[in-house]
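Only one protein chain is missing from this complex, and each of the others stays in its spot.
Here is chain A:
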Amino acid sequence: MLLVLSEEHKEHLGFLSEVDPAVVGEFGRIAVEFLKKGSNPKIYEGAARKLNVSSESIQHGVEGLMYLLTESSKLMISEVDFQDSVLVLGFSEELNKLLLQLYLDNGKEIRQILSKLAPSLPHYRNLEWRLDVQLASRALRHQVKPTVTLKLHLEDGAQRSAHVLQTDPATLQHLIHELERALAELKSNHCRRILRNIK
């Protein structure tokens, strides 16, 4: 599957063929840094002065690289497809190799970063439990009521939450039974077939 690059995008990336491959390598490193940690416009100023070009060209070049990498990672295109897509930019052999290496080295990590952007519910982090026996309350003395107190830790992006919950021994058994059924379902023939065939 080939990446289709817009005219504007090709123009921005065109700047890269005017500079040293070493510089392109540096831009590539900067692009990946920005994807991981967020962009820092000051770097554009410094590079612009050193190369004697407008900081806007630098910005376009780096952002063009970022977009190229994110799109390729998102679609998880193969090596061959990446090379073919980049061919259309008319870069030198050396530059193409550099870009391919950049993609192969960082593709996985970029995918992980992208997947954090996807909509999701809080997901499970940890479960703590405690066994208690209730002996008395304001309303009733002389009790012997076993209870299980649970602390469910969830995480939603950067936010962590903990829910303190309680249950009784019978319900605990029921929960275990139900959730084991859920786990077993993944191993059923139906699920195995789907997982195998949709790749």
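One rule holds in what follows: contacts are C-beta pairs under 8 Å (C-beta built on N, C-alpha and C of every residue); 3 or more make two chains touch, one makes a residue touch a chain; residues count from 1.
To be clear about the criterion, contacts and distances are computed from a predicted model.
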**Complete:** Record lookup, UniProt, unshown chain, options "Eukaryotic translation initiation factor 3 subunit K", "COMM domain-containing protein 3", "NMDA receptor-regulated protein 1a" or "cAMP-dependent protein kinase" -> protein name "COMM domain-containing protein 3"
**Prompt:** Which is it among A:4, A:22 or A:182 that touches the chain not included here?
**Reply:** A:182
**Asked** Of the listed residues A:4, A:22 or A:198, which contacts the missing chain in the full complex?
**Response** A:198
**chain A, residues in touch with the chain not shown (by the definition above)** = 73-76, 111, 114-115, 117-124, 126-129, 131, 137-143, 145-150, 152, 154, 163-169, 171-176, 178-180, 182-183, 185-186, 191, 194-195, 198-199
